Each structure stands twice: as structure tokens, then as C-alpha cells.
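Below is a structure I'd like to ask you about.
Only one protein chain is missing from this complex, and each of the others stays in its spot.
Going by the order they are written in, the chains are A and B; count residues from 1 in each one.
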Amino acid sequence: MFIINCPFCGERDQSEFSAGGEAHIVRPKQPTELTDDEWADFLFMRKNIKGIQFERWNHSHGCRKWFNVIRDTSNDKIHAVYKMGEKPPSN
Amino acid sequence: MSENFRSTETKFLDKTNRISFKYNGKKYYGYKGDTLASALLSNGVHLIGRSFKYHRPRGIMTCGSEEPNAIVQIGGNGSFTEPNVRATEQEIYEGLEASSQNCWPSVEFDVGGINNFISPVIPAGFYYKTFMWPKKLWYSLYEPAIRLSAGLGKSPTQPDPELYDHKHLHCDVLVVGGGISGIIAASISADNGNNTVLIDDKNSLGGSTVYQNDENFKINDEISSSWLDKKIEELKNKHNLTIKNRTSVAAYHGYNYLLARENFADHKPLDERLNKLRQRLWKIRAKKVILATGAIERPLIFNNNDRPGVMLASSVKKYIDFFGVRCGDKNIIFTNNDTAYETAISLNKKGIEVTVIDIRKNSSSALVKTTQDAGIKIYWNHTIVNTSGYRRIKSIEIMEMSEDGTNVVGKKTSLICDNLSISGGWTPMVHLFTQSGGKLRFRDADQVFLPNTAMSDQISIGSCNGDFELDDIIKNTISECKNFLSASVIDYDLLKVSCPKQNESKIIWLLPNDKPLGKTKPFLDFQNDSTAKDIKLAMREGFKSIEHVKRYTTTGMGTDQGKLANMHALGIISETAGVKMGSLGTTTFRPPYTPLTFGTIVGRNVGTFFDITRKTPMHDWHKDHKAEFENVGQWKRAWYYPKKIESMHQAVQRESKAARESAGILDASTLGKIDIKGTDASEFLNRVYTNAWSKLGIGKCRYGLMLNEDGMVYDDGVTTRLSENHYLMTTTTGGAANVLSKLEDYLQTEWPELDVWLTSVTDHYATASVCGPNSKNILKKLFPNIEFNDENFPHMSFKNAELDGINCRIMRISFTGEHSYEINIESKYGKSLWEKCMDAGKKFNITPYGTETMHLLRAEKGFIIVGQDTDGTMTPSDLQMDWIVSKKKYDFIGKRSLYRSDTMREDRKQLVGLLTDNPSEILEEGAQIVQDEKKQPIEMLGHVTSSYFSPNLNKSIALAVVKNGKNLKGQKLLVPMKDKTINVTVSDFIFFDSKNERLNA
Partner (left out) sequence: MLNINYPKIENKEYPNLKLNLVEPIHKLNLRGKNRDFFTKAGRILSIMLPTEPNTSATIKSISALWLSPDEWIVYGKDIDKNLILSLESEISKSNLGSVTDVSDQWVLINMKGKNVFEVLSKGSPFDFNKFKDTKNVVVQTLLNHVDVILHHNDANNVDLFVRKSFSEHLWLWINDSSSFL
């Protein structure tokens, strides 16, 4: 059970949050222009890294805001949290 | 029986409080503060149980949670009974009843003891290898027989009457372990302003130092126990320190999240426990954790080392120094290190006869000198090659060891004894450290695994960190705590500690014997009866990894999780294979550290609190009118309203007919309701639904289908345009929370530019849905000021209205195919609204109907239920709902996926109707559909998703998804069931009023 530092509410227990998969996958603005393969890439292809991973989380039982998390999947250590639309912190 | 083994006074027991208890039906006495083990030993009882596999007599071996043998059943046959309790941890109380386990018919005479004599034919893996064939005999013959003779205690057969709960605890510093290092750490932590919690599994603090009265151990020129006594007193006055006794940490997870069980009642008589909490599971979040979990003594592995009366030396010391109980009158201590000499000195001081056998050649320790000065005989460089005594050890045979220690030489000497204290050195308790993700290192000198790198903010101190000498323990505890807590307190800096230096121990994992290994029984895991032979057999059979050897031999798989055995298993593997022990690694330490009862794990989440229940505002009405309820998600929904002796089928048939013939009323309050506001609300709906929304007039309603990005149907519902920029969306009952979360996701992440606000109002409104040909007449009575004709109030439109001055919204929408209205009102008026509708509908025989009738009515009409007729693999086209997918809109969620080659396949599973050839035969939901039963392998074309007997059509109807179903209308298919095959014909899936005449009737 992690503690996640919600960028809006502060540190909270993991049970207040839900995970939303890989971060920084932008929905194509013009889906109709894409080939099947390009669309499938957006739809299905996700990284599954042992190590540093960029993820989306939702403070679903708190402020209901979505945000990004940088987490090391090998030890669950969270290196950073940042809001939607922001660039990941450089270190 | 008199207490003839309680030989000395002790301040740790309340001698004024004599307690009687029963063990195997016989009455004994002990004192308040005794464990069951110490009380039994004080009565001279050593034999406690039979071993798991060979049914050898076994006795009390330790004084703590590592106990492998003294496992008992507490309580009689009643609901309070509990199996697998360690006698070394169970405190006695007036009226306690305990009995031996794993023996039949009794511990004194056990039929299974025969296994001991046939043990050469039941080696490791015996059960795996033998009871494989014939397989079917396993359940009927082998398992019951093995279980009867193995008997790991009896489970209670009645519900547990005791109370358990959970509680969260947040602290700055958590100290685990109340020995001397934990006490110093807690004291430093609290003195430096940290909100501190100190947890210890015993009923009082102090670890082993609190009864260390040896002159060799001094702190500030005071005997160590009396120095510690004062420190413990000081702790009690620290306002920011919480001490939890009888509390055991079960698990240590990441982010310093620990689970600990606090025991409130197990030491109290039953009549004091009624309606009180028995145990509490603490869920602890600590900013910092200090582990001071100590070390446990290792046994030595030699032939027949498992007899009752063979005990760990440190435990024998605790029994005499703490409980005042001598474990025998003729004691022999068998050791490979200096610490066992503390036991020798303690026993000698109390005038108890003692002899020492040491596998080392000598030792210059002050402890050894004190022992020698006391005139105690020491056999240096000797080992035990055999023991005898069936129900209690009687004698041992010793031999001198060869120069290199790998063999024995010379003649056997026989020594008489009634207690054998063994000491193979110490194993630091790194369980919690590794559970938290910490990595270990191996110290060759004394062959111990020690904490190396931790994953969270924590340190290990004291003997669990590999410090075994008092001055090291104190010095390092202080410096590490100061560093870890950035503490400034210097109270402890000037401590003067004196203690004997310990010479090197001599580690031989499996001691040599004059007989070949095959003729000896050197036990390793006492609880699971695995021997050194088994480990070697496993290795001969090709098992290399410690994890595999463990599972094959079951070493370390008992309720004690191998606290005593695991290191020896590793040691023997390393000696046999000639690899370094440090490179073998350890088996995984998994929670819980000591077993937890199920009650503690579930806490109050039982009965009413097993799951959350949500109730609608009309719930009590349904209950008063004898509704049966159905769980829909967490909601309790009225399922059907049986009258007198009606069956469910009869009730549903009656309700369905009434709804179509006159009027029915349904509680639809559970539907998700989302209030949508903002200048981009219409655009937002365009993007989330498959159909177009911009042109929906104010006051009009529209049905929408919501897809996932993969093109599969996700949710559906009717949305009403209340004003220019204001909509009310309804979702399915089960989908409400997920839909809101998904919509918020898109708004926050993909389309932050949209001016749209979403607010859940599911609970704010109660919804009564009135349907049937007379629904209009009922509404007229309730709302006399509203024109209910089709021009003013057409299907798929809404009106604001007032009922007795209270605002409500009326939507003319239908999920049954009948002329129908949904009335939304603030939920505090929900029950009253319902009653008004019932009143107004009386003359039209308004019939309340539940979810089952609702499902039937909509199925007649071919309306889908998302989640019943769909399963996350159905596109709108698969549902034959192409009409709802806008071709004009540039984009909506899931649109692009509808043009993928896979979603455009003609032969996907598609929604169809099914009619049974025999119209009274009802299909089973979930039944498979095939075309050719003889084809091998048989091809599954699809399955039945909804099936009912329709009273309005007087025949059975079903919805199904069938491969290429769109093109199969009229086709004969088969539904094979267990006892017969049902013939069906594919039909249109709208069975009733396909021209929608009734909607506008």
C-alpha cells in the first residue's frame, strides 16, 4: 500500500486512488486519418517496464483529479507526481 | 499434582494469584503471568504432542513464537475453541482448557507412532509419490485417512462469537520489539519529540535482559536487569510514547505500512470476554521504523534430538530465571558457543545439577570461567551421538570429535539426564526486514544473515542486526538511533557497559555420528518432521534451489514457518553441495510472522458489514410490501413482490401482465444521474455518445450509447436537455461511478478546453417510473395542471412540474415499450411520491414491479441491458444498433475503432432473438449455442444472454449473441443442455410491438 502525494490534496493512502495506466499517451486529434496500425498502437500498445514508469492516477475518493506519477515498478518507489498537462520533472 | 518444579521465587509472577486450568482433561495449577508452557513445566509435564509425520512424542522446546512442538488446542468443543496455539505464548487463565493435537487416541498412546518404526519407508516426498494412483481414491480414502491421523487441530464448527476489529494508527516512529535495544530506541525517540509507538508481543517489556541477573553483565555498575527495570519505569511517563504489549507485528509492507495484532482477551477467563474485543488488527503507518526484533537460538542437529526434555538453552534459562521453573533435575547443556554457559550459571546458582558438553576445544570467556569455578563439569570437543527416553529424555551418549570435527572417535560415554539444553548459536530475526523489501548480507564468522539495504525509512538494531554482546548492543543502538532520528539527546552517551566477550562459536550444521546418516534421525524441522536425511535425499533427487528443497521436504512449512529449521536446511545444503551459504540466499519470508486468526483478518467486515449496502429512498416501502431484493452492485433493488404464496415466476408473470394491461410502477432511483452544465455541454455529449446531440431541442430526451475507445459498448441511458447549456444524463445502475470517472478523465486530460461541469446527483433524486396504458391517467391525477396529450407532452420529452408545491421533473421515456413516465423528485420526498403514485393508481390496479419484470418487459421489446447482453466485446453494429451511430460526426469516443478490420468482420457475434421450438421451454441464460452437435471439435457459435417466459406473448423468448447472427434469421440451431438438446430458431430480437404503437398509445 503506497502513500501517494496528490498534487492537490497532499499525501494520502493508496486506497483513495485508482490507477489509470501509462501516462503521456495523447488521444489523436484526427483519428480518422490514422491507419489501423497507428490506431491500434494508440489503443493497445502499453509499456510494461521493470523500473521507472510514467503512470496516470486518479484521486478517485478525494478530489477526483487525474495526475501523473513517476514510479519505479521494481520497488514501488514514487519519484515524482505532477499535474496533467505538465512536463515530467527532469530528475 | 503439586508444583514440584517451581523451585525459586520470581517477581514476574503474581504468586498470590493461583490459577487452575485443565490440560488433556487433568487439572493443574499455575500463577497469573504463567504461559501454558511454563505452567505445565512447573507441574513436570514435558510431553505435549506428537509429531506431524512420524508421531514421535514431542515436548516444549522454546519459550516463544518460534515453538515448533508445543502446539495445542485451546477450549473444548465449543465455539471458543482454537487450534494450533503455541503453549509458549498462551497465558493461562482461570478455567483454561487445553489439549494436545496431532495424536489419536491420546498423546500418551498414539496409534500413529507406528510411523516412527516404518520411517525408513516414508522419506521426503512419500505422500507425493505414494498416493498418486488411483487418483480417485485421494478424496474418498487417502486424504480422510491421512487427515484423521495427522490432525492439525480441530476447526471450530460454530461461528466465532468473539469480536475483532481494525484500526489505523499513524506515528512518527514505530519501534518493534521491547527488549533492551527497543527500550533504548523508544526512549531516545520519544525524548526527541517524536510521536512514538513501542510494540512487543509479550505481556511485559524487557526481553531477555530483564531477567539477566548475572554479575558478568553490568550497566553503570548495576546489574543489567535492575538498570533496565528503571528504564522501563521511565518509559511509562513519556506522554508521546504509546506502549502496546501482547501485540505482534504480522506484516511489514512497503512505505512503512505494518499490520500488527493486539491481543486484548486471550489471557482472560471466558466470562470476562463477553461482548468485548478479543483482538485488534492495527494498520500502522510510521514515518520511521526501528526494528529491534531480536534473535532466536538455534538448535543443534544430531541423532534423536527431538525428545521431550530437549530444549533450547536460552529457554531453559528463561524458565528458571523468569518463571522460577526448573525444566529438570539433571540438566545437560550441549553447545557450540558461550551463551549457553549463562544457562549453566543460572541453574547452578539455583542449586540444580548441570553438566556441559561443548563441541569446541576450549573457550576463554568469563562465562566459561565462572562455570568452571562453580565446579561444573565440561566435556570439551564432544558431541552427542544418541539420546534415549521415549516420553522424556533419559540419557545421552557422547563421543569425542575428530581433529577436523567431521567425525567422532574413541569410546561412547553415557550420561543420565532429564533435560537437555541445546544451543547452536543465534539467528537474527530478519523476517520483518525482508518482508519490507530489504536485502540481506551474510556474515561468515557466525553464519548469519543480516539486514543490508532497506527499502524504506527504517533501521534494525540490537541482535536482529547481528549484535550479540551487551556493550555492542547498547553502543550501536544509541549511535544508530541518534543518527537515524537526528536526535540530540545525550542521556545515554556516558553509559558504562561491562560484559563478557564471546569467543567464536564452532558451527557444524549436521553433527557427526558413529552411525551412517541413514541409521540416524537428526531432526531439522520439528513441526514437519523433516530430517537432515530428507534434505540430502532431495539434493540427490536433483533439487538444487532452496525454495524447491523446502517444498519437497516441507522443511519450514509448518505454522512456525521454519523459524528454527531454515538456517540448518541452508547450512546442510551448503555443506553437501560445497557452495558458500551466503550465495544460496534464503527462502522468502512471507507474512504473517505468526499465524493470525481469520477473525482478526476480517475484523468487523462480517454479517451486516460484509459488504456495503445502498438503499433507495423507497426501500422501506418495498420492505413493508414484502419485496424480495436483488443485489445490483451495492444496491438493494426490489426484485419482485410476491403475493402470499406466489413463486418468483408467478409474481413476475403477474407483474408483467399488469404493466402491459393497465399500469406498473418501478423504483428507478438507482440509475446513475449526472448533472452536466457549461457552454460546451452539447459538444461534450457529441464526443461521448455515438449519436448527435447538438440539435436536441430544449425539453427533449434522447437515448445514447457510450463506447469505449476500442469501439465496444460501455454504457447507455437517456439524457435530457433541461436548458440551453444544462443536461441531465442517466447511466446504468452499475455503471454510474465508472461513467462519471471516465467522463471526468476525458474532460481533465483530453479536452481541458471544454467548458463543462459534471456533478453526480444520483442520490439527490428519487425516481418512480410509471408505465402501461393507464400511466397517462395516473399522471393526470397527480399533475392536473399538465396537458398529457402527445402534442404538448410527446414521447422523449420532459416537463418541470410541481407535486403539492414540490418541484419535480417528469420525463416521458420508456424502457418497457409501454407509454411511460419517469418522475424525479428530491429524494427526501421519494417514498411519499411513491405512495402518491400508488394512491393515484389504485383504481387502475397499479402494480409495483421489480427488476425481474423490468428485465422481462424490456426483453420482449428487444432493449439491451449493458452488461447482460453485452460483455465488453460488442460494438453497436453487433447489437444491430447501427441506427444510433452517427455517420456525420467527425469523431466520438470509439468511432475510429468501428472501422478496424476486426470490428468490421461480418462473422462477429451479433445480437439475435431466439425462439424455442417448444414455446413453453425456457432457455438457460449462459447456455451455449451450436449448429452441429456431431462436428468435432464442436463449434460454439454463441450463447444465450437473456431468457424469459413472456406472459404477454405466451411463449418463451430469448436474446443471444451468435456468430454471424445477422444473417441467420430463420435458421435452426441447437442449445445442448446437460440432459437434452433444445431446438431453437433464430428470430428478430424485437418480439413485441415492433412498430412502437404502444409508446404513443
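We adopt the following convention: a contact is a pair of C-beta atoms (placed from the backbone, for glycine too) under 8 Å apart; a residue touches a chain by one contact, two chains touch by 3 or more.
On a predicted model such as this, the values are computed, not experimentally measured, just so you know.
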Chains on display which the left-out chain touches in the complete complex: A, B
Candidates B:253, B:615 or B:799 - the one touching the absent chain: B:615
Omitted-chain contact residue, chosen from B:152, B:169 or B:602: B:169
Contact residue for the chain not shown (choose from B:630, B:826, B:891 or B:993): B:826
Hidden-chain contact residue, picked from the options B:503, B:760, B:777 or B:964: B:760
Residue of B:409, B:648 or B:806 in touch with the missing chain, whole complex considered: B:806
Positions on chain A contacted by the hidden chain, ascending: 8-13, 15-16, 61-65
Contacts of chain B with the absent chain, listed as residue ranges: 163, 165-170, 195, 275-277, 283, 285, 604, 608-609, 612-617, 620, 635, 670, 675, 677-679, 723, 725-726, 755, 757, 759-765, 803-804, 806, 825-833, 835-836
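Here is the rule we use: only the chains that are shown with their structure count from here on.
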In the complex, chain B residues that touch chain A: 253-255, 257, 285, 437, 455, 709-710, 741, 744-745, 748-750, 752, 890-891, 895-897, 899-901
In the complex with chain B, residue positions of chain A that touch it: 1-3, 13, 18, 20, 26-28, 30-32, 34, 36, 39-40, 43, 56, 58, 60, 64-66, 75-77, 84-85
